[in-house]
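With one protein chain held back, the other chains of the complex are shown just where they sit.
This part shows subunit A:
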Amino acid sequence: MLALQGSFAEHLACLGRLEGVRPLPVKTPADLARAEALILPGGESTAQSRLLRRAGLWEPLKGRLAEGMPAWGTCAGAILLAGEVVGEDPHLGAMDIAVRRNAFGSQLDSFTARQAIAEVGPEERALVFIRAPWIERVGPRAQVLCRVRGQIAAARQGRLLATAFHPELTGDLDFYRYFLSL
């Protein structure tokens, strides 16, 4: 669990409720070396990106992602994983997706949607969008998992997962099980 800034405590609490998972906060290259998979939390992508560089995590993390480490980015984390960020330089560039930051608007435009995501399960679930990005397009290597308000809100590329919303805020463990199953 990348633990530089943002909603990592919420993610760690969710992971703690799952069997067979040993949650580990990642703040240093030594932490990263011990991790088998990585979740990148919600928060501010610019702040997290600066911290990744200062922590010396930038190159090792890019290397691990290139080697195929499973990773899941929620909101800011999805922005960090994207290969293209509209109007900005990309960060880790691991996924074949283009994201647009704050695409739905300011905090007054934050919203909660309710819908099912076939890959994750048949039940309708609450999807919380906080100053959220959307995925503008996915490349040939990635697949769309769901659309909300006409925009791509989740995508998958092999063992990489990007969601514009926050399952850590609703404690939606199905999403964690889905990520672990990839």
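Basically, contacts are C-beta pairs under 8 Å (C-beta built on N, C-alpha and C of every residue); 3 or more make two chains touch, one makes a residue touch a chain; residues count from 1.
Criterion: contacts and distances are computed from a predicted model.
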item: Which of "Pyridoxal 5'-phosphate synthase subunit PdxS", "SGNH hydrolase-type esterase domain-containing protein", "Manganese/zinc/iron transport system permease protein" or "ABC transporter ATP-binding component" matches, in UniProt, the chain that is not displayed; value: "Pyridoxal 5'-phosphate synthase subunit PdxS"
item: Contacting the left-out chain in the complete assembly, out of A:Glu10, A:Asp96 or A:Asp172; value: A:Glu10
item: Residue among A:Leu15, A:Ile39, A:Cys75 or A:Ile117 that touches the chain left out of view; value: A:Cys75
item: From A:Met1, A:Leu65, A:Leu92 or A:Leu169, residue that would touch the chain that is not displayed; value: A:Leu169
item: Hidden partner chain, residues of subunit A it touches; value: 3-10, 27, 42-44, 46-47, 50-51, 54-55, 75-76, 88, 101-102, 105-108, 110-112, 128, 130-131, 166, 169
